[in-house]
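Structure provided below as structure tokens; questions to follow.
Only one protein chain is missing; all other protein chains are in place.
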Amino acid sequence: MPMLQVSIWRGREQGGYVDYEVPRHASQTVLDVVTHVQRHLEPSLAYRFACRVGMCGSCAMSVNGVARWTCRTHVADVAVGDRLQVAPLANLPVVKDLVTDMREFFDKWARAKGTFQSRRTRDDDFARVPPSSPARKLADAGIECIGCGVCYASCDVVAWRPDFLGPAALNRAWTLVNDERDIAQHERLRAVAGDAGCHACHTQGSCVERCPKHLAPAAAIAGLKRVTARAAMRGKL
Amino acid sequence: MRRRVEARAHNHAAWWAYIVHRVSGVLLAVFLPLHFWALSTALHGDAALDGFLRFTDRPLFKFAEWGLVVLLALHMTGGVRLLLIEFRPWSGLRKNWIAAACGAGIAAGLAFALALVR
Partner (left out) sequence: MTMTMDGATQARRWYRQRISAMVLALCVLVHLVTIIYAVRSGLTAEALLARTRGNIAFAAFYAVFVLACAVHVPVGLARIGEEWLGLRARAADAAANVFALVIVVMGATAVYAMVHG
């Protein structure tokens, strides 16, 4: 029976890697490995998962230093020989072991005015938005985000600037900037301009590189730079 | 202290492009006042500038000049890539432009070296 040597982070920010030996199987995912450790070797290991089929984003962790969905990461693709290292996502407070506190991630979503605001009520007719309109296409390119935090955990600017809203929040803001039904446009542009917002981004591109849904927060941020600049140059920001 | 993004997570082309752009920018920025000062020696007459040029006509300086020319080409081409990303419709991280920047750096370096050798 081939075995896998996996180092798993135990503790909070203070802690250390603990080594476990796990049976290795074909088509095994990193989530399979972590689950095996918790069920058979270390019941006190804390980790998050839900759907285990790549839809919910709950299982995001740092695998060999890179943020990934563990349910969609095959051991065969990432193991170095027979070794693997699993840690909690970077840039977030650690609750315990592999579990991070995601509150700031979602707080920043709200601070970027990432919520839809409309003037219409249930008594009004539907808005008619052509799916092929340029703005709607831009919005559609970013709306599949499920808030998994992988981009946030991959961004150096998030690490350097605690106030930086981050790629996911800014990506969401961009989808709403391009939503013609939304009435909070001015507040949103004010929220996403500045060093807490789009202007802190240096297009390192880790967000694009790592997003498991192949979204492009860097594209959204570039768009926000253009729109905020246009508004500011016209004295409208 | 929460966990930082690890060095292993930096191992992709766009991140390398970022670090090259930043480091080349800093080095060029530091060089700029020196460059202006050197040219200003011409205020004290042709002989003053000539004296400076003779002094820098040695391998260490020529190597530094070569390096600066390469950095300038890299920074400029990498910068054009960023301008395209920021102002043109999104078409990915434009890794073809990363390759172009490497090419421009090599070309500038070769051209400068060949010009020196003549």
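In this document, chain identifiers A and B correspond to the written order of the chains, with residue numbering beginning at 1 in each.
We take it that a contact is a pair of C-beta atoms (placed from the backbone, for glycine too) under 8 Å apart; a residue touches a chain by one contact, two chains touch by 3 or more.
Since this is a predicted model, take the numbers as computed values, not measurements.
Note that of B:Ala9, B:Leu93 or B:Ala108, the residue touching the chain absent from this view is B:Ala108. The chain not displayed touches chain B at residues 22, 25-26, 28-29, 32-33, 35-43, 45-50, 53, 57, 69, 72-73, 76, 79-80, 82-83, 86-87, 108, 111-112, 115-116, 118. On the side of chain A, touch with the chain left out of the figure occurs at residues 157, 160-161, 163, 189-190, 192-195, 197, 199, 202, 225, 228-229, 231-233, 237.
The rule we apply is simple: only the chains that are shown with their structure count from here on.
Inter-chain spacing, taken between the CA centroids of chain A and chain B, is 34 Å. By the touch criterion given at the top, residues 13, 62, 64-67, 87-94, 141, 153-156, 158-159, 202-206, 208-210, 216, 218-219, 222-223, 225-226 of chain A touch chain B in their complex. Interface residues of chain B, counted against chain A in their complex, comprise 1-10, 12, 14-15, 17-18, 22, 82, 85-87, 90, 92-93.
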